[in-house]
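A single protein chain has been omitted; all remaining protein chains appear in their positions.
And then chain A:
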Amino acid sequence: MSREVISLDSITFHYPGSEQQVLKNVSFSVREGEWVAIVGHNGSGKSTLAKLMNGLYFPKAGSIHIAGKKLEKDTVWETRKHIGMVFQNPDNQFVGTTVQDDVAFGLENHGVPHEDMVRRVHSALRQVKMDDFLNQEPHHLSGGQKQRVAMASVLALQPDIIILDEATSMLDPTGRQEVISLVRALKQEQEMTVLSITHDLEEAAKADRLIVMNQGEVYRTGTPEEIFELGDELVSLGLDLPFPIKMGNALKAQGVPVQGQHLTEEELVNELWTSHFKK
């Protein structure tokens, strides 16, 4: 079994100046090379988790270990080198005036020598297929393209873990698809550990494992199949089921013999058009 790169041990947290507990006794871990999705409705505490993992805030109780090191005020800059984050708003994380300046920003901060920097900027942009846009300014790019540049800025820093904090929620369907397939490709090619925080269950369905958050607590953990088995229980937590699952359930309700859960439309269609022969 591969090693744990992120582990949270009974984390409790409330924001300064607020009494309300945002996180209550949250524990989980992520193994190297895994794609874990944290899902939950607004206010379930899932975005706060991302802020804690990056040392933007520190937990009131409990401990966080990133790549084997405890996250504390003294080690926070060291820890940040292991984690790359992509945030929700494509515009508000674009620091440079052009695509290449933006990717270079993180490298400049880490004091990477010039020649090395140029090489890494170009290779990172090639990986996200944005290498034709080197001198483009952000307002000429689509949301999906900007998020791909944000991914490139993360990749250029060569982190072990990528955290996507609602990274696709402000994108149109095409942009969302672009970003998700990029994450999947990166995970396969580079065995990157991915932690995606989302309320989009279609995105979450692509993960290896799901963590469902509710009211600041871990509600359930499991593979996407196991979690979607919950059906209406998820709906009552304020989450929407992916379309193929809903469709499958509706067909079952109509008496069509659909076996098990189907996470993608393709799986469902395959089941349906072969179902006649299986009888």
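Definition applied: a residue touches a chain if its C-beta (ideal position, glycine included) is under 8 Å from a C-beta of that chain, and two chains touch if they have at least 3 such contacts; residues count from 1.
Following the convention adopted for this analysis, contacts and distances are computed from a predicted model.
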- prompt: If you look up the hidden chain in UniProt, what protein name do you find among "RNA polymerase", "Formate dehydrogenase-N subunit alpha", "Energy-coupling factor transporter transmembrane protein EcfT" or "Ferrous iron transport protein A"?
  reply: "Energy-coupling factor transporter transmembrane protein EcfT"
Task: Identify the residue among A:G45, A:P59 or A:P138 that touches the chain left out of the display.
output: A:P138
Message: Out of A:A67, A:V121, A:I227 or A:L263, which residue would touch the omitted chain in the full complex?
response: A:V121
Field: Among A:G17, A:G111 or A:G255, the residue in touch with the chain that has been omitted
entry: A:G111
Task: With the full complex in mind, choose from A:S7, A:T48, A:Q93 or A:Q127 the residue touching the hidden chain.
output: A:Q93
Task: Since one chain isn't shown, list which residues of chain A touch it in the complete complex.
output: 54, 56, 77, 80-81, 83-85, 87, 89, 91-98, 100-101, 104-114, 117-118, 121, 137-139, 153, 157
